[in-house]
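The complex appears here minus one protein chain, its other protein chains still in place.
Just so it is clear, A, B and C label the chains in written order, and each chain counts residues from 1 on its own.
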Amino acid sequence: MNIVELRRDLHANPEVGFTEFRTATRVVEELRRLGYKVLFGDEVMRPSSRRGVPSVEQLTVAYERAKAEGANEEILAAMEGGLTGVVATLEGGGAGPTVAFRFDMDALPIVESHAADHLPQAEGFRSRHEGSMHACGHDGHTAIGLAFAETMTHVNFNGTLKLIFQPAEEGGRGAVSMVDKGVVDDVDKLFCFHLGLDLPIGSMSGGATDFLASTKLEVRFKGVPAHAAAAPEKGKNALLGAATALLNIHALPRFSTGATRVNVGILEGGSAPNIVPDSAKMVLECRAASYEDNQDLERRVRSILEHSAEMHGLDCDIAVIGEAATAACDRELVELAMREAKEIPFFTEQLESHPLGASEDATFLMRRVQEQEGQATYMIIGTTIAAPHHNEKFDIDERILPMAVQLLERIARQTLR
Amino acid sequence: MNIVELRRDLHANPEVGFTEFRTATRVVEELRRLGYKVLFGDEVMRPSSRRGVPSVEQLTVAYERAKAEGANEEILAAMEGGLTGVVATLEGGGAGPTVAFRFDMDALPIVESHAADHLPQAEGFRSRHEGSMHACGHDGHTAIGLAFAETMTHVNFNGTLKLIFQPAEEGGRGAVSMVDKGVVDDVDKLFCFHLGLDLPIGSMSGGATDFLASTKLEVRFKGVPAHAAAAPEKGKNALLGAATALLNIHALPRFSTGATRVNVGILEGGSAPNIVPDSAKMVLECRAASYEDNQDLERRVRSILEHSAEMHGLDCDIAVIGEAATAACDRELVELAMREAKEIPFFTEQLESHPLGASEDATFLMRRVQEQEGQATYMIIGTTIAAPHHNEKFDIDERILPMAVQLLERIARQTLR
Amino acid sequence: MNIVELRRDLHANPEVGFTEFRTATRVVEELRRLGYKVLFGDEVMRPSSRRGVPSVEQLTVAYERAKAEGANEEILAAMEGGLTGVVATLEGGGAGPTVAFRFDMDALPIVESHAADHLPQAEGFRSRHEGSMHACGHDGHTAIGLAFAETMTHVNFNGTLKLIFQPAEEGGRGAVSMVDKGVVDDVDKLFCFHLGLDLPIGSMSGGATDFLASTKLEVRFKGVPAHAAAAPEKGKNALLGAATALLNIHALPRFSTGATRVNVGILEGGSAPNIVPDSAKMVLECRAASYEDNQDLERRVRSILEHSAEMHGLDCDIAVIGEAATAACDRELVELAMREAKEIPFFTEQLESHPLGASEDATFLMRRVQEQEGQATYMIIGTTIAAPHHNEKFDIDERILPMAVQLLERIARQTLR
Partner (left out) sequence: MNIVELRRDLHANPEVGFTEFRTATRVVEELRRLGYKVLFGDEVMRPSSRRGVPSVEQLTVAYERAKAEGANEEILAAMEGGLTGVVATLEGGGAGPTVAFRFDMDALPIVESHAADHLPQAEGFRSRHEGSMHACGHDGHTAIGLAFAETMTHVNFNGTLKLIFQPAEEGGRGAVSMVDKGVVDDVDKLFCFHLGLDLPIGSMSGGATDFLASTKLEVRFKGVPAHAAAAPEKGKNALLGAATALLNIHALPRFSTGATRVNVGILEGGSAPNIVPDSAKMVLECRAASYEDNQDLERRVRSILEHSAEMHGLDCDIAVIGEAATAACDRELVELAMREAKEIPFFTEQLESHPLGASEDATFLMRRVQEQEGQATYMIIGTTIAAPHHNEKFDIDERILPMAVQLLERIARQTLR
């Protein structure tokens, strides 16, 4: 398996959250070929726990495309409707702990750059799916996962190796459905990681801090239309309710206990200038430095939404479309990761911790493991990037790919003894 | 009884709503002297149905002042706390209907003009109670009521003559307490009237239209204080709730069914720049051309108040401090009044109807009479005024006083036969 | 010319405002054939005075469709971009006044009913352009205009007959561009009319009252995007500005001088939950019973829009996309119309006036004529309708078509003498 070729193939075929049909079927096939026991579809996800599932149309288009491009139809069938998670296990020679590694697979809804100085363009592996792009490095994560899987088939170990290929990390939409299915309930040690962020190639951090807990909500206000001139009092005005909610959500107090954020990112409502608007859609998010503050903030946001609706006689339907928690990395795993990295000359710098300053739903996997007395960490594996994450010219330094595999292998050898 | 002297005495001693202690005790004494059966205090008012009762301090100051100025203490005692309504009845020689006349007695919280060209100043009967003023003509109404009472003692009639001296008409605060006590439950015909408005002396209208139904509310928002820098999230911000309510109340839809009004007239809250404000008081009113629209509007206002409070975790206490309804004048009484006015040469113009365009709580008395198959009207008896109603230089042309008495006498003779 | 066939052809080929390419080319061809002098395109419209012009895409689709269906390409070329107005003149035998008649041609963006009991469906002349429909009777207006044009070629008269075929009446978008081009500057008498409204067949009104002045605005707020978690203070939030404007526009005071209306009918802004929204579009309208009050209201709305934008550092672009004025009908023309209708036995009822209670941009044509000492009226020619105006099952009683032509002919004979 050529890891760079693999990564470039994934890069050229980006699939956004819950539509990773081509990616996930390929992951299943490779893992099966390597001798892993592989579960996928509703064996590893609780469908109702997914957040922000795309529309049936979007799911169908992506599904049919994957089928048309030759994806294995038997595997594909089990993933229909967006059940694109995969979990593989390999049993070691003797009894031992269960050690899991998590890889996320989804791309972003971004149009990739056509610029000549953008390497994927120059070298011919730019996105073939216009409007989707691997602009966060998950193509690298998945490639590392498969190469690591292959490597481990040559290693003698005890216990159980578990590889978790997660869909829909972006927006915090996929992890909870795997947690709720029990995927990490038997895990003793969990290693998550991300390439890049702002660590350069050669640098790594054994742990991460400053996860922002967050919740993304989609809200539907439903009122009653009326002719705005002939009978305005007959209407129930959805935009009056939405505007009131918008102002009051932003006016929620700052917290003395840590940073918080609120943002109503989208508001769309009404149909014509002379009709009292009877519906409105709002998409918003709140974040906080602590999980508890974010829960408090979400509770306040919901109260404002509901009462803003009720004061104008509106119905208000609130759906969670994304979520992330905070998590603390276990010192023991952090130090183990640093120690193993030190053994690889390529890694010239080992940090104990690096601030993430963003949201990650791996935190839900980590929390579940820790709740059951297991340990978890979130490593940052530096790679010099061509442009910031989520930018149309984002690209990684591919030299990190085999090095990351080597690091994971060393960690696995140490923990599966 | 010299009606002009009487009116000037009342003018010089104005008492605002529910503090008409001197006025009402004098009314009782005169009526008793004339041989009427006189009820007052809680015999003619349900205390809990009063709206916008002044503070205990204000009531006490006015009460003590009346006592100090020699008001009859036995009568006064029954009026303590603001029970200043009076109802007198005189039985005729034979069986017959009950015909009632209503006179309102209260003054306004206005500083009367000291200008030399203001007649009460020039002739020495300007307000002795600085800050209170008869700027709406109720001094004239009360004087007419007493002179009419005297006149009727010389008239032979059948049935029952009922004279209702009502407190606190201004703001719509006194009538409901008399209605709820049943004061007009036995009335067959009810005549209400107002001097002036925009009819000149010599003109009269047998009926009125365009009463505006209205409700005045006093609202208390109660939250939780907190240091605005040290722990803003601990506070529950009463002013955020109040400001949200204020904007949304004004943003309520116009009605296609007729004119409506809303006004948040007063908002006061908070204590210091660095404290999250934990309380706020709001005083507001709504009005509508129809009683039903005003009830609909009030319901919407209350919903906004309650949900604006709840969205910020506040308690919200809403009290009605004033109310008026609409009413329709019965054609038969309108025509009777016009006919009788025509018999008095002084009245050179008799209108069938004149728009009031304001609120009047006599409407509650009228509605109750009409609900019980009785009839009612609201006459406007023109008098040329020196300045608009509620102006510091308001004054009436006193020549109307004996003429109004004559008109009432003629009406009474016609209806009590 | 069979007027019913003509109307049904127009009904089957509805074109919304400024896309009346097929309709207007046909109008030009017919009028030329009849010997009228015909002007169109920028000869009769000032392009920049049009309101709410459709997008280039919409204009192009409609234009190409008309061309594909065989519309005269030479005429069509002059109308490109939406210049679909037509004005025809016919000179009489001797000197005399200029008398104009106005016909509006546009359809509505409504999906016409497929119900079997909907006559156009049953008889095969339902809309061929899915999503557009003649649901206000302008197909009838145009058919009447052409049949009337033909009739007048057989009549001896003095002076000048002027026929104005106006685009885009719906939303108040087309008349001003014809006024600004001077189309009615030489008109002595102007007759406008509408079929139906709530007068039944056989009834007509010589004039109309209760036009609502109105203005429709499209507003673009432009701010600065920013990551809502990483740097919220870098953003300039377009939705905060828009929500503030929305609440305050609805909170504008009621007017004591007459009915007013405001409605923010559409608000759309933002792009993603984690991006500070940098743009928003708002579509709104205000209306008033008087032209002056509507101007006052529009001025207040604009002030709120501009300051709501500026307080959040936003740019705010306001475009008028529709407008209507009020107008008063000249008594002389009203009476003339009633008199002539009386001569036609079909018209069993002639009213002096009927309330419109809606907005009409013919008022701009009427006002211009009256400013120049001419006279104008707006007649309502009753026809029993199958469902309300703007409803998917709207249809007229076609018997009115030849009768309306007869009425216009009589009016023309009387005025062009």
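The definition used in the following text is that contacts are C-beta pairs under 8 Å (C-beta built on N, C-alpha and C of every residue); 3 or more make two chains touch, one makes a residue touch a chain.
Just so you know, these numbers come straight off a predicted model, no measurement behind them.
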| item | value |
| --- | --- |
| Shown chains touched by the chain that is not drawn here | A, B, C |
| Touch criterion as defined above, residue of C:Ser308, C:Gln375 or C:Gln406 at the omitted chain | C:Ser308 |
| Hidden-chain contact residue, picked from the options B:Asn263, B:Ser303, B:Thr384 or B:Gln414 | B:Asn263 |
| Of C:Ala77, C:Ala231, C:Ala319 or C:Ala387, the residue in touch with the unshown chain | C:Ala231 |
| Options B:Pro232, B:Gly313 or B:Pro402, residue touching the unrepresented chain | B:Pro232 |
| Where the missing chain touches chain B, by residue | 171, 212, 214, 216, 228-230, 232, 237, 239-240, 242-244, 246-247, 250, 261, 263-277, 280, 283-285, 287, 321-322, 357-359 |
| Missing-chain contacts mapped onto chain C | 229-235, 237, 240, 244, 247-248, 251, 253-257, 276, 296, 303-304, 306-308, 310-313 |
| Hidden partner interface residues of chain A, rising order | 247-248, 250-251, 253-254, 259-262 |
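Operating definition for what follows: only the chains that are shown with their structure count from here on.
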| item | value |
| --- | --- |
| From chain B, the most remote chain by mean C-alpha position | A |
| Chain ID, smallest distance between chain and overall C-alpha centroids | C |
| Chain pair with the greatest number of C-beta contact pairs | A-C |
| Mean-CA-position distance for chain C and chain A (Å) | 52 |
| Inter-chain centre distance, chain A versus chain B - centres from mean C-alpha coordinates, in Å | 68 |
| Multi-chain contact residues (two or more partners), chain C | 247, 250, 261 |
